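Taken from a larger complex, these chains appear in their original positions, while the remainder are omitted.
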Amino acid sequence: MKKSLVALAILGASAGFAQAQSSVVIYGTVDAGMIKRTDQSLAIGKRANNTLGFKGVEDIGSGLKALFQLEIRYEPDSGTIEQGANGVQRPLFQGQSRVGLQGAFGMVRLGRGLTAFQESSTQFEPFHGVPSPAGFQTDLMVAGYTSDPLGSVGNSTNRFNNALFYNSNVYNGFQINATVGTKEASTGSAAIVGRGSLANPQYRAGSEASANPYSVSATYTGAAGSLMLAAERNAVESRLLSIAGYVMATPELKLMATRVQQDRGHTLFNSEEARSWVVGANYKMGQGKILAGYGQKNQGALNQGMQKTKQMSIGYEYSLSPRTYVYADASNKKGPTIPSSMNIYALGVNHAF
Amino acid sequence: MKKSLVALAILGASAGFAQAQSSVVIYGTVDAGMIKRTDQSLAIGKRANNTLGFKGVEDIGSGLKALFQLEIRYEPDSGTIEQGANGVQRPLFQGQSRVGLQGAFGMVRLGRGLTAFQESSTQFEPFHGVPSPAGFQTDLMVAGYTSDPLGSVGNSTNRFNNALFYNSNVYNGFQINATVGTKEASTGSAAIVGRGSLANPQYRAGSEASANPYSVSATYTGAAGSLMLAAERNAVESRLLSIAGYVMATPELKLMATRVQQDRGHTLFNSEEARSWVVGANYKMGQGKILAGYGQKNQGALNQGMQKTKQMSIGYEYSLSPRTYVYADASNKKGPTIPSSMNIYALGVNHAF
């Protein structure tokens, strides 16, 4: 049967490529720039995520489509897979790995990807969700919340593994999105002391979730703007609520605001609270775009003092082509867990392919 | 020469793509579903292997072809590279990485891939060789045999690294396949105590093979069915013999049976034996297919009691399109090394691209 395997391989070479043409799309981004942070030396790094993706859609008739998407994430300055804290390598397909069906009922997918809340919220962030510390996405936009506290060390903080993803179709501008994860334990997850002790942590290393993680978002999008309501609960039962919206003040001017509230009472005493808000604006000028935002995060025990983080950022993007732009950012962040005042400057190029 | 490099890059962009069209095929599978195992909570997992592959065939004239194949394996529920025991990541190209020539002499390839026996045997397995525990491939079909005992921890159990692969062409339905590995040591291989002691194991960590691993299979395939004879010896000189066959009782009904015998006497006292047999059937009904199988594995010392493992599985596949099907499996497995009786239920989707 090897021969037949080879025959298949050869047929596959044509059949397969026919498929490639009809179904496999290769896409991605390379974003690299020079970054200067107050407490660090000049570095080459990224502003946006760097991706190399493979996706496809198959029309299987009667209004049904099968679809898949596999998205590699990497660090262009070192050529490695995307790295989390302490240089821990993240999954190869850190971006997402999902397969599903789409039809009149909406879209159902299985695998790993952004939660409903995390995926919905980026459009309300003034730096359109880039992970750069000059943006707000990874901290203030989510009040320091993590979607995957029991994931492997260094893993993503805004995705669910082992999840089912549902997205309704859009009816008159309304859409519902829901993500539900299993309680499955992750290899290499760290212990969480929480309300336990070092000797007896609330969540041991490799623990299962104590409740199914879920995330829901509801959005309305019209000509004038968009509104989002979202709620999420992670594997250690931290709860997040968010309301966000944007308005198109003029065709060039987008104004946006987000409010997020996190309740970590399940793992912290005194019902530990975290709250944040971000306001921002995008203004288009020909091939240029100005990005500006300001936000605050408060965390602590309500009956005690709350610690405050403040961030102000401004950026400029200039499009050299539909797929390539250069950018310059300046940002200041003040807070308890970082240099009392940290400035970040970035200058780089972003190329989509 | 950078300029010329760039010139090349630009030419390459066209020439290269011309190549891509003529030679590089991107293919793969995404298989994800919900799995419930007696002793585990509901999980998202896979039934079949998940692959992202790159392959090509070049006609180099006078009946000769050059061919290559690189096959990534991954876990869609977590986005990681395929993982072995304890979440150890397997090689990036776990599926295979081979290059070779094909002609009147047959096909010769170098690299890493399934052994002759492992690749030939899957067509006689009632769940067409899927790694799901609801199938028989990874345990009963091979009597618990592993092709790569001295490979890196977590590595594949049915492949040879550092091997030469030969496949004859098919003459009147007959074909011979052979795989021979070098004695090369693998980085990160574990010690095997075998007939030694913990202090002085028979194979130290990072040992070379004590004899060249080899695998041979001979098959005859006709209109009515197919027959296979195979033999394999791994790096620690465990020996495997297998006979398998299927008959097409009707165009819709495929009946199959396999018998495997393993001799681990080189590393275990009392000439440790392992024997297994699997019978199964596939029945096509329109876009649907029923998969059913039953098998037993006996292992131990012949002059003492043999331990018995029994497995019974039934599955159903429904094709939504030539490239997409949904499946439902139910399986029961009884044995010494697992929950005395383990049930597995799976429900999912498989999409080829």
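Order of writing sets the chain letters: A and B. Residues in each chain are counted from 1.
The working rule: a residue touches a chain if its C-beta (ideal position, glycine included) is under 8 Å from a C-beta of that chain, and two chains touch if they have at least 3 such contacts.
Here the structure is a predicted model, which means the values were calculated and not measured.
> Once every copy is counted, not just the 2 shown, what does the total come to?
The complete complex, not just the displayed part, contains 3 copies.
In the analysis below, only the chains that are shown with their structure count from here on.
> Between chain A and chain B, what is the separation of their C-alpha centroids in Å?
36
> Help me check something: in the complex, which residues belonging to chain A touch chain B?
Chain A residues touching chain B: 1-6, 9-10, 12-13, 16-17, 19-20, 23-24, 26, 54, 56, 58, 60-61, 64, 66-68, 70, 91-101, 110-112, 161-164, 182-184, 186-188, 208.
> Using the touch definition up top, name the residues of chain B that touch chain A in the complex.
That would be residues 21, 23, 25-28, 30-34, 41-45, 52, 55-57, 65, 67, 69, 72, 74-81, 83, 86-87, 92, 102, 107, 116, 119-120, 123, 167-170, 175, 177, 219, 221, 226, 320-321, 323-324, 348-349, 351-353 of chain B.
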